[in-house]
Structures are given as structure tokens and as C-alpha cells.
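Every protein chain of the complex appears in place save one, which is left out.
On to chain A.
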């Protein structure tokens, strides 16, 4: 897809073990081995057991394809798909691969069409991905052409199951994936519905960047409240998240794979931070003040105790709500050492022009140049670079040791533990036996 690290991106073979050598350390809850982020064999199994298995993958927002014939390119895992709205108003998701010779036939990012035609040999597909026409199917003067038993219906694109909730579209390869609400679990659905209450969305724009890190690091980052007050000095200085404010890091109760990190910002703009907390935060500065404070206005538009909520929906969706800036981010895995992040920023159709501008101004927090977004991208890159070549091969996960799942404590890695408990089970990863 894209790889910014082509020039220096070499992984030691020791960090790229075959599956039989992918064994988790005995103290499984408190450690993560490096191969989880660097093994090609493990990555290939993730595609098979996670992205193409019993998971609902985010593919698009309905507001992007409001009319029959509207389509957009998308991804399920790393596989290119087309998301289209058919004449009967249903939404179809199918692989962007011609059933004939494999060409990725849909080349535009989005548009409106009556059919898809592969440019190579002009096989044509309808808006649900069904094969419609094969040129010269019966040959010329009955010479050549397809055999008599060739049926178009046997040669459609690979079609996925589709579901939607309040304007958000998901797809799955599996017949066994449970209904979305059951898949998400109740508390996740309740938080999901805050940003997606069923109101019509208004798309404000896109951006895309490659992060030279393993795709799971992005999930971990949003289950890791420890970094938030240390890495993001902007958050702390401007009072968006300070040690001691009301917050939660939630993991779904059934699998511990979905989750959210939410906080409730105090009303004053600038933070009051206790002296002993300040001493723990090297990047903290008391002197920064904004010249344009509109940026930090919080219009209370949601019925929610949280002014910010970053939600992770396994395996590929992040729902971003930081005060009034809203967006979805799709994780597109791109090999063990790279991922592409696709950001879609939105508001609501009934927003006033001033509310839209407010969302856009606050959007400076997020994205590849965001006051917060930039720092996560950089930090995750440092991690991947650090573990590709090092002689040691373990990550320590001991904050709040002994706890797994939801916590109200910011100095905790309990939700990362619950994610990897689930991960080890679906990936069928062996845990080393404890030394006697």
C-alpha cells in the first residue's frame, strides 16, 4: 500500500519468527513480547483470524454514500473493498477485485455510477458486485469464448455481510459474526450512540497518513491513559486532562477488546495542577496561554458525563469525540510494521455555520498535525523503530498490576491486559510455562 520506511525498514530475523516460535512469556498479563508487533507470520494470522473472521469492520459512513449509485473505496483489514448504495437503497460491500484476472477495478476514491466496469477486459458488475456482462462471452462466430456451462452468477466479486447502526457501516467476512449490538456489547453501544444518535451526519473532510507502527499499537494507545498526561503536555496545560479529573478507561465486559477512554473536563480553561503532580510531568509548563481561547470552548451538545471520549471498536474503528471535534478513524493494517490511518471528520446536518467552524477550529487537536494527534503518531513510530532491531524483546505492562479491564485510575495498563487476553485466545497463542 505505502511504506515510508522502505529505506531503513529492516526487521531482524529474530524479531520475525515463524508461528511455532511465537510464544507469550509465562507472566502473560504483565508482558508483551516484541514479535506481536514484528512477526510477518503472526500478522498473516491476524488477517485470517481477526479481520476475516467473526468481527464487524468499519468501512464507511452512510453520509458518504447518501444516494443510489454512490460508492466509495474502502478496506476491510488490508483488503480493498467497494462500499456502494444500490438502486434499492441497500448498501453492499464487495472486494475490489475483478473475478476474472484480479484487477482492482474501482479506482476513484468516491463517486456515483450505474455499474463498475473492469478496465482490463471490461467485465461489468452491478452496484452489489454481481457479475453482469462478459464481452465476447460466446466468442466470435461461436469460436472461442467461455464454455457453455459458464454462469455469471458463479463469478461475482467476493461479497461481504453488511450492517449499519445510526449511519455507520460495518462489514464482515463471516456468517457467524453476531448482530452488531451483541458484538459491541451494551455499554459500548450506549457510548457509540452519543456521537451517533441517529441524526444525519455532515462530512467535513478526510485525511490519510501512514504510521510506521504495528496496527495494534493504536488500540493500545487508546487503552493507555498513562501516556495522556505525560506525552500530551497540551492536554494538561490547557486543562483538558489533568491528573485527578473524573475519567474512566473502559473495556467491554464480555471480551475486553472494545473500549473507551473518557474524561470530564473542568469548567475553567487552564489547569490547576498540584505541585507534586507537576514534578512528575517533565513536559508540563505553567506559562503557556492561548491568544484565541475560542479554540477551547466546549459546547455541551451531548447527554454524556464525558467531555472527551475516545472509543476503540475492535478491530479497526476509533470514534473520536474531544469536546466538539468529532471523527472516525479507520485503522488499515499494512504489514506488521506499518498501518494507514484514514480520518473522516464530521458534524451534523443541523449544525449552524458557526458550529461547523467551531468544530473545524477544534479539529486542530487531532490528525497528523494535531496538537495531540501528532505526538501519538511520533511516539508509536519510535516504539516500532525501537523494537525492530533491539537485542531485548519484551515490553513491560506492570502498571496497576493484577487488574484486568475497566479502571478509573489513569496510571493503569489494565485495559491493555484485557485486550491481549482476548487476542491470545482468538489467535490461539501459546503461553510459556512458568519455571518451576
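By definition in this document, a residue touches a chain if its C-beta (ideal position, glycine included) is under 8 Å from a C-beta of that chain, and two chains touch if they have at least 3 such contacts; residues count from 1.
Simple rule for what comes next: contacts and distances are computed from a predicted model.
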- Among "Putative tricarboxylic transport membrane protein", "ABC transporter substrate-binding protein", "Ring-hydroxylating dioxygenase subunit beta" or "Cell division protein FtsX", go ahead and choose the protein name stored in UniProt for the chain not displayed. "Ring-hydroxylating dioxygenase subunit beta"
- Query: Which of these touches the unseen chain: A:29, A:84, A:117 or A:207?
  - Reply: A:207
- Of A:180, A:355 or A:379, the one touching the omitted chain in the full complex: A:379
- Message: In the whole complex, not just what's shown, which of A:26, A:288 or A:431 touches the removed chain?
- Response: A:288
- Message: Of the residues A:60, A:217, A:308 or A:340, I need the one that contacts the missing chain.
- Response: A:340
- Interface residues of chain A (partner: the chain not displayed): 1-2, 4, 7-8, 109, 203-212, 231, 233-234, 237, 283, 285, 288, 290-292, 295, 340, 345, 356-357, 360-361, 363-364, 367-369, 371, 373-375, 377-379, 381-382
